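Shown next, in structure tokens, is the structure this report addresses.
All protein chains but one are shown in place.
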Amino acid sequence: MNKLDIFKNGFINENPILVQQVGMCATLAITTSLVNGIGMGVAVTAVLTGSNIVISALRKFIPDEVRIPAFVIIIAAFTTIIDLVMHAYTFELYQALGVFIPLIVVNCIILARAEAFASKNGVLDSTIDGLGMGAGYLLAMILLSSIREILGNGTILGFRILPEAYEPMMMSVQPPGAFILLGLLIGLVNCLSKKKKAKKA
Amino acid sequence: MKNSYVKLGGVLFIIAAIAAGILAWLNDSTKDLIAKNDAMASMDPQVLEAVMPGSVMFNEYEDPALVKSIKSENEKFVNLLTAVDASDNELGYVVRTWSTVAGYDGDMELFIGFSPEGKVTGVSVITSSETEGLGSRTTEPEFTSQFAGKDASAEIVDFEAVSGATKSSNSFLSAVNNAINIYNQYLK
Partner (left out) sequence: MNLFSLFITSFIVNNIIFSQFLGTCPFLGVSKKIDTAAGMGIAVIFVITLSSIITYIVQKAILVRFGLEYLQTIVFILIIAALVQFVEMFLKKSSPGLYRALGIYLPLITTNCAVLGVAINNFKIGYEFIESIVYAVGTSAGFMLAIVLFAGVRDKVDNADLPESLKGSAISLITAGLMSVAFLGFSGLQL
């Protein structure tokens, strides 16, 4: 697999949220505004890439029997690093994302990539895999959070784009909106990928 | 068999130790900023109301260069903020500063609010380690509320010190006056 394929694989073909559908908790919870979505996407990408790099670098040093606890410690360490950095430098975002920052550690996508990719591949490939999966995660977060912010607030990144007369659809930024809109988004992706397949065939 | 357990445990231990070491270093270098952020966040509505009635938030002042230049000239000054109400209207300036005269146990850190008309709108203590029950009374509204409405065109001289805690009271006053000087020098 060449480098571009590795990236594209995570970004589109096996998009963690829209295709693999893992790591949903934070996706549903904090996508109430685009800023939050981007913040969470970047935080997850950072942890994912960082832990992928370290795990692939250490893959010969870590005995097979204890690899899962070792991975968990490494991932938890990166999560804590992000937690501290955000607490210090992007405080508003830190408050908005709340408990979902430490919860990056149990985001299945990260342990899954450690186990399925980083523990078997070299550092460079693992870095690209982390960035690709992270970018795919970020893409899904951006899509969902922009939809929710536009519908629920009439704004994007805080700038009003729908006229004042637009009655915000509160439901969109409330919990039900998260479930329903993500469901529809996944349905749309299914539909598009089916069309693409049909074209190829 | 036993050897391999030692090895497994050893590897995990090394990884955990390195992780903990890095985190300890990072924690150490971010903890001041984090503490400051938390202090800002924990600014309860009571503090906002005491410093600038009607305000919902203190924002960073619009011109960071000015804040920087005040900092370089006045070492006790911490920050300059703009108090806004719920609809984002500016209500006045808030100076965050340490006292220039020490109390019993080091300096006190205060918020001092100024209205556009040049009056002190209110004062609230952020950090103080004055003696519990005596000097600490300088942090209570009975004492701090006397500054609200005072004219800010010159240093305040007349005030009622907490009896038995003159030193703490003077330390408190020095912070207020430091803020008044900053206000007159830079914001008028």
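For reference, chains read A and B in written order, and residue numbers begin at 1 within each chain.
Here is the rule we go by: a contact is a pair of C-beta atoms (placed from the backbone, for glycine too) under 8 Å apart; a residue touches a chain by one contact, two chains touch by 3 or more.
What you see is a predicted model, and the numbers here were worked out from it, not measured in a lab.
Across A:I6, A:V42, A:A76 or A:L97, the residue that sits in touch with the chain not pictured is A:A76.
Note that of A:G10, A:G23, A:G134 or A:G152, the residue touching the chain absent from this view is A:G23. Residue A:L111 is the one among A:I12, A:I38, A:A96 or A:L111 that touches the chain missing from this view. For chain B, the residues touching the chain absent from view are 16, 19-20, 23-24, 26-27. Touch with the hidden chain on the side of chain A covers residues 21-26, 28-29, 69, 72-73, 76-77, 79-80, 83-84, 98-99, 102-103, 105-108, 111, 171, 174-184, 186-188, 190-191, 194.
Rule of thumb we're sticking to: only the chains that are shown with their structure count from here on.
The touching residues of chain A, counted against chain B in their complex, run 58, 61-63, 65-66, 69-70, 73-74, 76-77, 80-81, 84-85, 87-89, 91, 94-95. Those residues of chain B lying in contact with chain A across their complex are 4, 7-8, 11-12, 15-16, 19, 22-23, 26-27, 30, 33-34, 37, 40-41.
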